[in-house]
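This is the structure I have questions about; it appears just below.
All protein chains but one are shown in place.
Up next, chain A:
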Amino acid sequence: MNRLLMAGKTALVSGGSNGIARAQAELFASEGAKVVIGDIDDVAGEQVAADIRKAGGSALYVHLDVSSERSWVSAVATAMDAFGGLTTLLNTAGIYRMASIDDESPEGFLRMATVNQLGVLLGMKSALPALRASGNGAILNMASAAAVRVYPEQIAYSASKAAVKLMSQTAANENGRFGVRVNSIYPGPVKTGMLKDATREVLDAALSTMPLGRMATPEDIAYGSLYLCSDLAINVTGAELAIDGGLLTR
């Protein structure tokens, strides 16, 4: 079992400058994937790519604004030019902000939908021709436990992630016959910068109900991502994988 799980594959990772997406990029590269890191944080993204190359992997950074179709088309083209194809898309970039219904604004709601929901649509739309052409493609979209359970003061976030859940399954059903699998992951609280605006009360309430009683690390999420994007999961599409310490058992 020494064969690398992502040998021969090329993955485009949105949000790869930090957090979960960075852990995905690093793990996939260590398993033999060529990795294209897309983000708006150019300095951090270049550093992640350089670190992966220093560790012996293949990686490059591309500026990617997930809310811009032109930016996606350019990122996919960069991946194709550099590595000769694209097999894997990780739609991991996302934003989080707490706001109750009373506090949410039209602008705030649309901003969340633009990054978390439209960003996933544009990523899939831009990458699918290349993924289909690869003959064995995989998309992994980052949903959230908040896509399937009610948590306080995050109506826009929950709605955007619920959209990701059904967009993933729609894409899975439409594209399975063309050799592309589409799955989604449902993290609970993860130790990343994205949760810096979550209140201590909300995090503690979640942790107290989780059978495993701890926050996830980005590496926990990356490991499940590796399973779903590798050929180990060749029979798996439309799956919803919770990596949440059991949060969703409540």
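Just so we're on the same page, a residue touches a chain if its C-beta (ideal position, glycine included) is under 8 Å from a C-beta of that chain, and two chains touch if they have at least 3 such contacts; residues count from 1.
The criterion applied here is as follows: contacts and distances are computed from a predicted model.
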Options "TRAP transporter small permease protein", "Electron transfer flavoprotein alpha subunit apoprotein", "Phosphonate C-P lyase system protein PhnH" or "Oxidoreductase": UniProt name of the undisplayed chain: "Oxidoreductase"
Among A:L140, A:A172 or A:C229, residue touching the chain not depicted: A:A172
Contacts of chain A with the absent chain, listed as residue ranges: 1, 5, 129, 132, 169, 172-178, 181, 210-214, 216-217, 220, 223-224, 226-227, 232-239, 241-246, 248-250
